[in-house]
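Structure first, then comments.
The other protein chains are all here in position, but one chain of the complex has been omitted.
And now, chain A:
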Amino acid sequence: MAAFPAVAQSEWTKVRSVRSTVWTLAATFLVTLIAGFLISLVTNLNYEDATKDLHTPFDATSTAFSGIILGELAIVVFGVLAVGNEYSSGMIRVSLAAVPQRAILMTAKIAVLTGIALAVSLVTVFITFFAGQAALGGHSTGLGEPNVLRAVFGAACYLTLLCLFSAGMTVVLRNQTLALGILMPFFFLLSPILSIVPWVENVARYFPDRAGSAAIQVYQPSDQPYGPWVGLLICALWTAAALVCGYLVLQKRDA
């Protein structure tokens, strides 16, 4: 059996040796930070207008994370490319010849992706949080307030899970162009649109991104049937399902 630490080291080398890793992760950080900062600034300047229709108290934490819908796209691209480039180049056959034990290869790859995505997400969310609070000025909150720290961590978990979900879907689809072509419109268009359509929203709220984003809210909306932890769990179940399906495809299909 191939040794797991050796394979994990090898997977780390794969990820760090291509430029797309740097681009997508830098984009995740910058887009989340800049969009969150600007929206926080605008909210602060137009506080009365921005908050007059709210059903819950003003959520300074999730306001700072307003840019996460864009940041998540970048980390989804990272997850897809990190796995999908093996299929587009035919390198998957080289990888499987080197590590024919599919379970070890897949676990090592996902472990490395998890580590990288979580580290980048944590840095991103904490810096974004503090930048957003600075922009919100008098309307800001602090990490010590109830549920705030949970929401900040929740944002990091949310980004990481979406990245892994995308990686799993890419192994299922075995094609990075196809994976991007499905996941990007889904997260950016389909899911946000369906979640405002009456009745359909009751289904759409169980989509991985809608459910996972519940973890970012400090105050739970009254019409949401689950809390932040359950939301994160739903997102984690989607991710686990995608990864298990990916493993089965890797195991059963000819490379």
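To be clear about the criterion, a residue touches a chain if its C-beta (ideal position, glycine included) is under 8 Å from a C-beta of that chain, and two chains touch if they have at least 3 such contacts; residues count from 1.
Please note the rule applied: contacts and distances are computed from a predicted model.
Trainee: Per UniProt, what's the omitted chain called: "ABC transporter ATP-binding protein", "Purine hydroxylase delta subunit apoprotein", "Cbb3-type cytochrome oxidase assembly protein CcoS" or "Cu2+-exporting ATPase"?
Mentor: "ABC transporter ATP-binding protein"
Trainee: Just name the one of A:Pro100, A:Gly142, A:Gly181 or A:Pro221 that touches the chain not displayed here.
Mentor: The missing chain is touched by A:Pro100.
Trainee: Name, in rising order, the residues on chain A that touch the hidden chain in the full complex.
Mentor: 1-3, 6-7, 9-11, 13-14, 17-20, 85-86, 89-91, 93-101, 252, 254-255
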